[in-house]
Structures are given as C-alpha cells and as structure tokens.
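One protein chain is absent from this view; the other protein chains keep their places.
We call the chains A and B, going by the order they appear; numbering starts again at 1 in every chain.
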Amino acid sequence: MHNFEFVKPSTVADAVKAMAGSGAQALSGGQTLLPTMKARLAAPAVLVSLTGVAEMKGVCMGDDGLSVGAATTHATVAAEARKSFAGLANLANGIGDPAVRNRGTIGGSLANNDPAACYPSAVLAAGATVHTNMRKIAADDYFQGMFTTALKEGEIITSVTFPVPHKSAYVKFNQPASRFALTGVFVAKFANGVRVAVTGASNNGVFRWKEAEAALSANFAAGAVAGLVVSPKDMINDLHGTAAYRANLVKVLTKRAVDAAS
Amino acid sequence: MTTISMTVNGKAVSGEVEGRTLLSSFLREGLGLRGTHIGCETTQCGACAVHLDGQLVKSCSVLAMDAAGASVTSIEGMANGDGSLSVIQAAFQEHHGLQCGFCTPGMVMATAALLKVNAKPTETEVRHYLEGNMCRCTGYHNIVKAVMAASGQDVSAIAAE
Partner (left out) sequence: MPKDGIGASTVRREDIRFLTGKGRYTADINLRGQAYAVFLRSDVAHGRINDIDTKAAMAMPGVLAIMTGADFAAMGGNPAGWHIPSRDGSAMKEPKRPVLAHGKVRHVGDAYAIVVAETLEQARDAAEAVVTDITELPAIVDMAQAIANSDNRVHDEIANNVCFDWGWIEDNRAAVDAAFASAPHVTTLELTNNRLAPNAMETRASIGDYDSGTEDYKLYTTSQNPHLSRLLIAAFVMGIPENKLTVVAPDVGGGFGSKIYHYGEEAAVLAASKAIDRPVKWVADRSEAFLSDAHGRDHVTKIQLATDKQGNFLALRTETMANVGAYLSNFSTATPTFLHGTLMAGPYKTPLVYVNVKAVFTNTAPVDAYRGAGRPEATYSIERVVDKAAHELGIDPLEIRRRNFIQPDQYPYTTPVGLVYDTGNYNATLDKLIDIGDLAGFEKRAAASKAKGKLRGLGLSTWIEACGIAPSNLVGVLGARVGLYDAATVRVNATGNISVMTGAHSHGQGHETVFPQVVADMLGIPASSIDIVHGDTSKIPFGMGSYGSRSLAVCGTAIVKATEKIIAKGKKIAAHMLEAAESDITFADGKFSVAGTDKAKTFGEIAFSAYVPHNYPLETLEPGLEETAFYDPANFTYPAGAYACEVEVDPETGQVTIEKFTCADDFGNVINPMIVAGQVHGGVAQGIGQALLENVAYDDNGQLLSGSFMDYAMPRADDLPFYTVDHSCNTPCTHNPLGVKGCGEAGAIGTPPAVVNAVVNALQRGGHKHVTHLEMPVSPSRVWAAMQG
C-alpha cells in the first residue's frame, strides 16, 4: 500500500481535527479499508485511527433506545446487545468470522456502506439514528446507494442509536466466498408497525421492502408475505446469483426472519 | 519511520515501522517471527491470525502502529514453557490436523481463542468458529477432531484412523 501518516487520537475532538487535513481518512477496524489500500485502490495521505477513542466505544441503553458507539466491534455488540436487542446481537455475531468481529466496527461498516454488508439492514429496519460529530442523520436519509452515504468530507460517525423493536430478526444467506450477504433481511416489529430492510440484493444498496412492511404490519406472520412478488429489476446479477434468484431470496428470507423474530 | 514498542509472546520488543507497516510484517520482518503466515490480502484466509490483547485478530489487517503498546501472542508463544507441545498443538499432531503446515499457525491461534470462550465446543461450533481459517489440505476433518480432542472431549467415535 501507499505510505501515509498515521494518527491515533484519543478523543472525538482530536479525531475531527485530524480529519480536517487534506487526504485524511478515518480508520476504524480496518477489515475492509486495509485490504482496499493493499490493493492500492485507496491511498489516503493521513490515516486517522479511531481505535483509541474511548468515548466512541460501548453499548448502552438510553431513553432513545440502544446506543452503540461507532468504534464498537462486532464482537462487543454481539455480546452486549444480547439481552436488549437480540436481533442486532445475532446480526453482529454473523458478520465475517471471529477474528474479523474482533476488529470490525459498526461505524466502519456504515461509513463504507457495502451493498452486501449486514449492519445497514439493521440500521434501516430499526429506523436508527446515525450520530456524527456534526449532526444526527435518520437511517432513511443516511443510505444513498451502494458505497454512498449522507456523510460529508471529514464527518465522523460517533454512535448509532437503535429504537429497540418488540420483535426482530436478521436472516442472512451467505455469498459462499466472501461470506458477506448474498441477501440478508432484517425484520423489525414495533408497536406502530413493521419495518423490513434488505441488504445484498439490490444494485441500489440496502432498501426497505415497503410491500412486506405493509403486509406484516397488518399481520405479523410469515404467510403474510406469501402472496407478494419481488421484482428482479434492479437486483444484483453476478457470479453468485441471478437477479431472479436474489428476488426469491428476499421473500424467503423475510418469511424466515418473521418466523425467527423474538 | 517511527519506533513502536509492544509485548510479544511475553517479551518487551520495539522496532521501527512506517505508517503502512502491518502487524504481520512487523512480526515477520521486524522481529523474525516467521510462523505467522500470509495467505491472502483480503482478510480471508486466517494464516496470519494472532492474539492481540487476548483477542483473535488477523495480523495482516491490523497496522503495527495501531498495535503499539499492546500485548501480542503469536504461534511462537504457544508451546509450553519447556518447549514441549501445548495441549492444542499435541492434539493437532495426534489427530493429524495438519498436512503442509501453512495454515497451521492460524488454526492453532484460532483454536486457543475458541477454547478460551467455549471450553467444550460441539462439532458445529468448532466448524463455525473456524470459518475464517482456510485449509486446503485436510478437508478440515482432522482439524475439527483435533480441536475437540484438545478440549478434552472423547473423539474416538469420529471416523478415521
């Protein structure tokens, strides 16, 4: 990889300052960014490690829901959200592999917004709020297509707050090589309705399946989506699955997520 | 170049690194600990796995500077104090859990991490935990068997010689 200046601030304020320089890039767990840099597909001049920012780590329950620090690893979320938000904990526990889960973070995943990443589906389905050093961004505004987000230059995600659903589950169908989601569906049931977010399937990145939300809000049972049709239009068609196949998975996994929701 | 210090296999070490120096390179080239292997550059194969402050990580996807001040254990630190094979290492030998040996350091490190959090893993749990460690030789049969044996479980009912 190209060389860079390495900075490791210990506060958000210092991280923000370091990010102000030209060519600066935040480094969270590095499980995607470092491979990208090794391939010389990214070449930041300054790499700002967030692994030393204590205030960006941890999981805690507050008035607005479950707050997860952006630099919290998947392993920590899997362990600490287990009681409060099992659907999220299970999702975190299925990302990558144990070693990746010990490094990778929720903030890194959301900033990158890989169309096959797991976390975006939970954030979108739960209607979470993405907190940055500048503002709060609603999930529905945050995701703007594959690898594209509402984040501005130099903006750092500090935490994510999840309203905790009454029932939820994430069901992921692995892409066999990368173990990312070939398709993954997060179903979240709230008092005022159901939200369904789908990752891995669409050329436009994570999306809400509104028809399923309506059907499940009326009747939270797997059978409620049986009659729905998912269009293969805009679905990803690649080596690992056709667009039609992914469209099928969206429906099958949604049914399974409803069955699994707790 | 920046000088960093850390504890590796219980010993205080230091060395010069660039921003881009990976923990795996620091171990292999900086410290001469060549048991940590590189099998890919996409954080997939697990041959480079070490413990960083007690947690399993892929050392090819951690910057050396980010590990400054930390405590690292690599395969070279896994044998018993007298140099004899640890329980995990001995189980891998006893059950033929390695062939070419290239993935082996990562497998041993992953096994040690697993057994710390799950003293008696089931077959399914072992297979799931090892999903980030690729082996091309063994078909995993004897690796899974070795891990279960290392946890003190009776593996005599599992097929093979």
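Everything below uses one rule, namely that a contact is a pair of C-beta atoms (placed from the backbone, for glycine too) under 8 Å apart; a residue touches a chain by one contact, two chains touch by 3 or more.
Treat the numbers as computed from the prediction; the structure is a model and nothing was measured.
Q: As a test of the contact rule: which chains in view would the missing one touch?
A: A, B
Q: Give the residue, chosen from B:Ser61, B:Asn133 or B:Ser151, that touches the chain omitted from the document.
A: In the complete complex, the chain left out is touched by residue B:Asn133.
Q: Pick out which of A:Phe6, A:Phe85, A:Tyr142 or A:Phe173 touches the chain that's been left out of the picture.
A: A:Phe173
Q: Quickly run down the residues of subunit B that touch the omitted chain.
A: 18, 20, 28-29, 33-42, 44-45, 47, 74-76, 78-79, 85, 89, 92-94, 96, 98-105, 108, 123-124, 126-128, 130-131, 133-145, 158-161
Q: Can you list where subunit A touches the absent chain?
A: The missing chain touches subunit A at positions 1-3, 39-40, 173, 176-178, 180, 238-242, 244-245, 248-249, 252.
What we mean here is this: only the chains that are shown with their structure count from here on.
Q: Quick one: report the Å distance separating subunit A from subunit B, using the average Cα coordinate of each chain.
A: Inter-chain centre distance comes to 28 Å.
Q: In the complex formed with subunit B, which residues of subunit A make contact?
A: On the subunit A side, the touching residues are 1-6, 8, 27, 30-32, 34-35, 37-39, 47, 49, 51, 75, 96-100, 102-103, 178-179.
Q: Would you pull the subunit B residues touching subunit A in the complex into a rising list?
A: 2, 18-20, 22, 41-44, 46, 49, 52, 55-58, 60-63, 65-66, 110, 113-114, 129, 131-133
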